[in-house]
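What follows is a single structure, and I will ask about it in a moment.
Only one protein chain is missing from this complex, and each of the others stays in its spot.
Presenting chain A:
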Amino acid sequence: MKRSVIWAIAQKDMKMITSNLQIWLPMIILPLMLGVVLPTALLIALKSSDLSSVKGIETFLNVVNQLPSGALQDKFDTLPTTNHKLIYLLTNYTLAPIFLLIPVMVCSLVAANSFVGEKERRTLESLLFAPVTVKELFVAKVLAALLPALALTLATFLIYGVIVDALTYSLFGGLIFPNWNWVVLILWVVPAISLCTILISVLISARVKGFQEAQQLAGVIVLPVVALVVGQGTGLLFLTPLLMGVIGAVLYAVCAVVLPRIAKLNDRELLFERQVH
């Protein structure tokens, strides 16, 4: 595999993202809304209101009190007021799945565009006529989606962290973010879910005709993540670092299952006959 070739294609693809409004606009807006605007607004609202007088807060507290004893329960016992508890829960748990949603969205957008886009622009032919192996092409396409996804997620994570700690420092007298959950999430689960999304998208892209279709199908991957967000939001699912580790491992396993299917596409003729014309 020639690194210079892989990098040339990946670089070209990443540059192309910026020239396609249909792609970069949602890529910027979603992380900005979910990772910056939403938490800021929520934190400001929570800090300025007395939650113990809010109706229905008992139900919430009941849920919290029924948590299995462990690190989270211990932590909760140390927090003095409902506001503290709610803010801690929100910043460290409820909003966490946003950081799964961002890489999934970025990856499915970019990956769906990368193969189908070459076909629609009739440039895939040029790539297949060049002394570039199909493997190099695939690796380049995966990198072109993976790198922006990881970069954007990490950037959002850092901004989110600064906002959370800045807004809660005075209340807690210390930093409440991040905890171990986040370390596992960002370093283990985010790359796993990104890779998984890309591989599935590539598989889809190689079979469909247009960009829109590829994106719609790729939406199938977003749905489970949305389910996870809803689950997390209702407080039914409290992820522990261990559980996160398991989820990451499952995702890597899915990648390992998808990879041989993609390897079957690793054939110039097949790719050419399906994609060019």
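Here are some notes:
Note that in this section contacts are C-beta pairs under 8 Å (C-beta built on N, C-alpha and C of every residue); 3 or more make two chains touch, one makes a residue touch a chain; residues count from 1.
The rule is simple: contacts and distances are computed from a predicted model.
For the chain that is left out, the UniProt protein name among "tRNA uridine 5-carboxymethylaminomethyl modification enzyme MnmG", "Succinate dehydrogenase/fumarate reductase iron-sulfur subunit", "LAO/AO transport system kinase" or "ABC transporter ATP-binding protein" is "ABC transporter ATP-binding protein". The chain that is not drawn here is touched, among residues A:M14, A:I57, A:L79 or A:L128, by A:L128.
The missing chain lies against chain A, touching residues 2, 4-5, 8-9, 12, 15-16, 19-20, 121-123, 125-133, 268-269, 272-273.
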